[in-house]
Structures are given as structure tokens and as C-alpha cells.
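Below you will find the structure I want to go over with you.
Of the protein chains in this complex, all but one are displayed in their positions.
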Amino acid sequence: MSGAEPKVTLDLAQAHGLTAEEYDRIIRILGREPTFTELGLFSALWSEHCAYKHSKVFLRQLPTRAPHVLQGPGENAGIVDLGDGLALVLKMESHNHPSFIEPFQGAATGVGGILRDIFTMGARPIATLDSLRFGDPEDPKTRYLLGGVVAGISWYGNCFGVPNVGGEVAFAPEYGGNPLVNVMCVGLVRHDRIFRARAEGPGNPVFYVGAKTGRDGIHGATMASAVFEEGAEERRPTVQVGDPFTEKLLLEACLGALETGAVVGIQDMGAAGLACCSSEMPARAGTGMEVELSRVPRRETGMTPYEIMLSESQERMLLVVARGREAEVREIFAKWDLDAVEIGRVTADGMLRVRIEGRLVAEVPVRALTEDAPVYEKPTARPGWLDALVAFDPLSLPAPRDYERALLEILAAPTVASKHWVYRQYDQQVGINTLVLPGSDAGVLRIKGTRKAIALTTDGNGRYVLLDPCQGAALAVAEAARNLTCSGARPLAVTDCLNFGSPERPEILWQFGEAIRGISQACQALEIPVVSGNVSFYNETEGRAILPTPIIGMAGLLEEAEWRTTQWLKNAGDRIALIGPEAVSLGGSEYLATFGRRLGGRLAPLDLRLERDVQSACRAAIEAGLVASAHDSAEGGLAVALAEAAISGPEELGVEVALPSGGRLDLVLFGEGPSRILASVPPAAERHFESLMREWRVPWRFIGTVGGNRFTLRVGGEVVINVPVERIAHAWRTGFERYLV
Amino acid sequence: MRARVVVRLKRGILDPQGSAVKRALEGLGYREVRDLRVGKLLELELDGAASAQARGRLEEMCRRLLANPVTEDFTVEIVEEGTRPNLP
Amino acid sequence: MRARVVVRLKRGILDPQGSAVKRALEGLGYREVRDLRVGKLLELELDGAASAQARGRLEEMCRRLLANPVTEDFTVEIVEEGTRPNLP
Partner (left out) sequence: MKFGVVIFPGTWSDCDFHYVIGEVLHQPVRYVWHRDTDLSEYDCVILPGGFSYGDYLRAGAVAGRSPVVGALGDFVARGGLVLGSCNGFQILCEATLLPGALMRNECLQYRCQSTHVVVENAELPFTRGLRPGQVLKLPISHGEGKYYADLETLRHLKARSQIVFRYCTEAGEVTKEANPNGSVENIAGVVNEEGTVLGLMPHPERAAEAAVGGTDGLLLFHSLIGSLVEDGSFLKR
């Protein structure tokens, strides 16, 4: 069947990352040896990245249904109803490995990929968020990676024209050889304009649109599923280069084409490129597809069928068009100076047939590449080292002598300090919807033409997940929901990005399974469905895995945009309330990492029912207009949360706070625990606020007052911190940048 | 001593800037442009005289900083004092 | 026919990128760099043979698009078919 292509052998299959069993299975499916092109198809589509072969059995546990879910997992992105005939499309993706190899282009093309996932659904992207993890900030390599990643995200998003409204940046030595670059995107679509990646209607023509195909990233999908070894930098020539300008044209042209009604199905050519599209689209529709590769627009000469099928050149899409309406689609792409070429058609027989110059080079059942890809239930094992790690008592370390200095240092720790250096490089306002810019608990965008707004956040804490994968992952869900709540929003849906080490190691797979269990529990308790997500395995270098890092992206709805609330204090004289339980711990805390340079201990307990009630109470107070600010207490504990509330707004405000004594001072000040919210309440609303909290039966108390220009904290009647606010503001503002000069 | 470093995108690597400029030239009526790629030219003034060692150090600078080995190739040219530069 | 266009910042115009690269080189220990400026190199593949007319058209392209006369100077070099390029 094939021409001058290499003969396929077991060795060659193994070099493509397939196991001997998998290779046997291919031969059984085909009833013969695969051609070289077919081997490429199987190796790409059966890779971890595309087939989810190690994670599928776990992902089934996630709660994905709710009345407002219009599209759950299984498409390019999830969709939830916003009312008023509008829907929100959301999805998060990782680009960890490419960003390590080439931080600028790796991160940039990560943004490009997630944007396409959103606009293939027919939605216009309205916001992105980026969740980043890097190694030791003192390491020059970290500086290089961070600078490149942020510049890449900035370049692609700004040029394309989508605002960035949030994200996170955290540092831990475990990410040194494997940074994380997760980007979330949301888009807005009318219900009657939702599109899906299905190749319906045998006989319909298949169109290739967008940029030309080169040899970019031919081993990308396989690379993302391979552990890094020393010398990984050698793999560099596979790097993809982004072109946000072409992506912007592709957006306008695709949305224009979808508007005509002439398009039946659409999918972006992301990981595994044309191979992935030409098998997944017919598989979802129960059809088949034929493509003629000589028609594919190419920018390099001499490309083989294997290369054309597997190329990961960016800014390309595959469209299935209603027969007879080709001209309408062609005209729109011509207007935007883009290629739109008919390269094949939908068939009825469930086969993918690939030809070049009429010569058949691959003939495979589409189901074999997709639904029938291998799924593994591999062994899991709780790591033996975990007990000792959890048994560590942070209070066995000496307490600091000077708590003022301790606060200043922790505020200047790069994970806690202001990330202004990062997001001032991102456009945050294009579209003029951004009501709350980066720098508060969540980004908030209005929905024009309605009274509504949406709030968006990403959260995750690898330290917590290492110490207790189930609770740590549940905490990420709880914190994301709390961030939305503090902004005045009711959580609507989750998109996740699950970053772990190699699933072939039982203890990593155990972490993964536990994390899924935790996400499921929290999502069930808080009634938030998971509508899309992504798994990124093999995040390790030389056998050392990253901290297990499930990132939770969450979107919430504000029925009234006016409910939006920011984290910073507003008026002198307001009372400061702490809503939520007392229990905190230094286990896995920022304090322990900063001062003890340790990771260990036990997490404070998470009571999901209490979490739900605290959030409901907070939202009720916000919706009743009783609250001037609300802020989640997270990394760094109560002292840091108070400081952030005092200094992160346009105006610095002093506070006087008195806390009851509750064990060692460092525990009271810097201990971390779930379900805690700081709210500031104007005097006139005090009584109403009190009765509302009683109604919701949540633990709460007033702990202080806003005013003056000093940050004063008493514990058990004794003054433990008393510094001018501008000093803490300075530490927090300059903490991040000092690593970057 | 003066030196020039040319940094070019590797063959096969997408050059969106080059393609855009080519299209713009076409739009202005310059249809004779068959291909266009954009690179960087760094012109350096160095202490000391030209020498084999100087070239070695320049190449090292390129490998360590001036060129991105993932996407770019580089060439180093030393412009001897007093000679007419090769580059117009 | 092949041609090269070099676009440089005019003398006297500050080149922050050049200064940043120079500082970075110093940071890596290359203290011999006394001055560094960054320019653009456009490499074109043109239809037809080299001719006086081709040079004229290239200069026109520079004036009309490739260089900004407020901030930039340009030079055009034609690489005759078969000859060794001047630029390394």
C-alpha cells in the first residue's frame, strides 16, 4: 500500500512509544502490519495525551451533570447556560513541556491552542487566565523561564486581542526541572450558535482552513507523554512557533463561517494535528472520512504523508461543510486572506482513508484510533514516605523572635507578593467588559446586554496535594469557589488541569486517583459540575516528579453585576469580620516553606458542609449590600490575608485587629485553614450583617476595624505587630520583582 | 575591533513576520518577491584586536545568549579595523 | 536573485534593546563589549536576474515600507546568483 516508506517493525513501534501489546493489538485490528503512516496515527492517537489511557477510569468519577450544563466533557470545551439565551464556554490546557523547551513560543502556542478550543465551539473568547509554577526563584533558570513564559503569553494574547483577567504564579523547588504553564479560556456564545466537532453527513466536503502546514512539532503529542531525561534540550527542533495574527483572522473567519449556517462541524488541529481531527470528528458522529493530502496547503517541500498527518503547525482548523454551500465558506476565508481548501469528504463506512496523489497510505477504522484506544487500570500505591512527611510537626521548629519581620518576609515571598510585574504585561481590558482586573480574588466581566457578570479564577496548591492528595484537591475546589464567592458570584462550573508525574509509577497514579476523589467530593458537596479539563502526566525530570498539582479553573455567575466585590478594604470605620472556623495548621503552609524551608505536617480539616454554608452566608451578605470587601484567607494565613486587604487596593488603609490567643503566635498569624473569609462591613450594615450570620449559623466574629495608617495586630490582648501600612505595602509590592532584575 | 552577528530563524521554522512583510510588499505591487525572511543583525564594538580567541568568544556569546538554539542559527563575522565592511 | 536589506536605527537614536543585550552579556562576564546595536536583516528571494533596476526597486521598497525614515536607515545588497554571499 505504501511507497518508499520505512518498513514497520516492533522496534519501530516501540520507538514510537507503543508497547508490544499495543502493537499486537494494532495488527489484530488491521489484520495486517500497519503502514508507516498508520503507525504514526496509532502512536499519536494512542498516546497518553490524546487517549487518556491511564486516566480515563478515574475521570469517570467526576460529577459532570447539572441542569445548566449544555456540554460536558468530551468536546473541545464545556458549556454552561448563563440564561438570556447565552452560554459560557470554558476549558483549560497545559503547555508544560513545550514551555520548558522554549518558554516564549511554548507558552504562546499554549494560549493559541486554548483559544482555538473555545472558538471551535462557536464562541468568541472573552477572557484568559494563566496558572504558572516555577522552581526556586533564586535559580537563574527560573528567571529565564518565567520571563519567557510571561512574555509569550503576553505576546499571543495581546496580539490576538483577548483580556487576561487572572491566574496564579507559585514557586517550589519541585518545579525546577518541569515548570507548569496552564492556560484557561472562556468564551461567550448564543445557544443557537453552539457548534460541535462532529463530521456529520456522509458526502459533505471536508475543508482545511488557516495557516499552512510545516514540519512543526511532529513529535509533540508523543513528547508531551514522555518523561524528560537529561539532554531533553536536544529534542528542540520540534518546537512550534505561534502566529497570533493568523489566529485572530482565523477567529473572525471561523465565526463568520459558522454564522452562515453552512458549517456542519469544526475542530482545531491541535495535538496530533490532522490525524486527530480526521479520526475524532467522524468517530463522534459515527461516520468516516477520506482525505487527499496533496491538497493540504504546505509551506515546506517534500513532506511525507506521515509528516502531513502528524504536523502540529498552529492556527489551523478542519471544517465539515454542508454540500452545496462550499462557496459561502470559501468567500469568508478569502475575505480574511486565509487558505480554505477542500481536502476530502465525510464517508459512511467508519473508516479513515488517507491518500496522497490518489495513492492510499492509510486505511483505519476511526473507532480503533479513538474510542477503542487502550485503557489501562494500572496499579496504585500509597507512597511509603508519606507517613513520615505528614508526621512532621511544624511546631517543633522554633518560633520567630520578631513577628513584624516575619510578616514582612512572608509578604515579600514571591509566591505571596504582588504579581503586578506579570499582569501589567497582559492586556486586561480589551472588549471593555472587565469590571474587576487581575489583583483581586477573581476577575469579573460584565455580560453586555444583560445585568449579569461572570467571575473567573484558577486555584491549586501542590504542597497540600502532596501531603493529602484527596483533601488537597478538594481544597483547590473549595478555594476556587470561595474566590468566586468573595467576588459576589455563585460558582457555575469547573474546568480542570491535572498536572502529575508519570502514571506508570503506582504512587503517582495513587496521587492522581486520590486527587480525582477529592475533586469529586468537593464538586458534589458544593454542587459544581466539571465540564471540561485536561490531564498532563509525565511532569518529571530524571525521576523526580513535580508536586502533584491539580489546577481548578472555575467560572461563576453574578445575577447582578452590581454585586461584584473586591478584596481590598474601602472605608475607615468599617468593621472587619472573620467568617469561618478557627482551625488552622502550619502543615504545608507558606510560612513553613519560607522560614522552615520544609514541606510537611498535617492539613487543617476541611468540612465541606461548613464550606458551603460559609460561602452561602458570604454571598447573602454581599447580595444584601452589607459588605464593602471580601477576601479569602489562603497562603500565609490570616495575617497575610489582612495585609492584602489593607494594601492591595487603590488606597492603603490601616487596620486594628484583635485575635483571641489560640496556641503559638505563628500558628495564629500564619496558620492556613479552609473556609475562612475576611469581610469588611460598614457601621450602618453591622446589625443586619450580624443577624444574617446568625441565620446562616456559621461561625464568625468581628475582629477589628479599618482606619489610620498603621497595621496593628493584637493577640490575646498583646500587640504583636504594629507597623506603618506603607512598610508592608512596600514589602509586598517589591517582593516579586526583586528576583527579576 | 568590530564584529557582526547575524541571527536567523532555522530553516523550516515558521516566520510569521517574514510572511506578513512579503504579503504587504505584494499588496504594494512588488510581486517579484518570492520569499522573505526576517533576521537580526547585532553590531558589536569590542575591546582588543581581532583574533581567533575573539571569534571564539563571540560564538560563545551567541550560543549562550544572542541566539536561541531552539529556533535560530547564527553566524559571526569580524570586521578588521580599517577594512571595508563586507556588509553594505 | 537574492538580496539582503539591513535596517538600522539611525545614529543618535537610543537603542534600549542593544543596551539590554550589552548589559546581559556583561552579566555573563563578557566585559569586552563596548557597544552593541541591534538591527533587522531581511533576506529576500526575488524573481528575475540581478539588475540595476532590481536594486532600484529594492530601495523603493525600503523607502515605502521596510524602513521608517524617521528612525531608521537602510542598506540594500544584491547577492548575485552563484557568488559567495558577502555576509557570512
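Note that the chains take the letters A, B and C in the order they are written out, and that residue 1 is the start of every chain.
To be clear about the criterion, contacts are C-beta pairs under 8 Å (C-beta built on N, C-alpha and C of every residue); 3 or more make two chains touch, one makes a residue touch a chain.
Bear in mind the structure is a predicted one, so any value in this text is a computation, not a measurement.
Engineer: For the chain that does not appear here, which of the shown chains does it touch in the whole complex?
Structural biologist: The undisplayed chain, in the complete complex, is in contact with A, B, C.
Engineer: Quick one: which of A:Trp336, A:Phe670 or A:Tyr739 touches the chain that's been left out?
Structural biologist: A:Trp336
Engineer: Which is it among B:Ala20, B:Ala50 or B:Leu65 that touches the chain not included here?
Structural biologist: Residue touching the chain left out of view: B:Ala20.
Engineer: Decide which residue listed in A:Tyr208, A:Tyr426 or A:Phe689 touches the omitted chain of the complex.
Structural biologist: Residue touching the chain left out of view: A:Tyr426.
Engineer: State which residues belonging to chain B touch the missing partner chain.
Structural biologist: Given the touch definition above, chain B has residues 16-17, 20-21, 24, 27-28, 38 touching the missing chain.
Engineer: If the missing chain were put back, which residues of chain C would it touch?
Structural biologist: 13-14, 16-17, 20, 64-66, 68, 70-71
Engineer: Considering the whole complex, not just the chains shown, which residues of chain A touch the missing one?
Structural biologist: These residues touch the chain not displayed: 151, 154-155, 158-161, 243-246, 248-249, 336-337, 423-435, 446, 448, 561.
To be clear about the criterion, only the chains that are shown with their structure count from here on.
Engineer: If you average the CA atoms of chain A and of chain C, how far apart do the two points sit, in angstrom?
Structural biologist: Centres of chain A and chain C (C-alpha means) sit 42 Å apart.
Engineer: Let me have the rounded angstrom distance from the C-alpha centre of chain B over to the C-alpha centre of chain C, please.
Structural biologist: 8
Engineer: What part of chain B is in contact with chain A in the complex they form?
Structural biologist: 10, 12-16, 20, 23, 68-71
Engineer: Okay, in this complex, where on chain B does chain C touch?
Structural biologist: The touching residues are 4, 6, 8, 18, 21, 24-25, 28, 30-48, 54, 57, 61, 64-66, 75-77, 86-88.
Engineer: Which residues of chain A touch chain B in the complex?
Structural biologist: The touching residues are 101-102, 105, 211, 214-216, 233, 236-237, 239-243, 245-246, 299-300, 313-314, 337.
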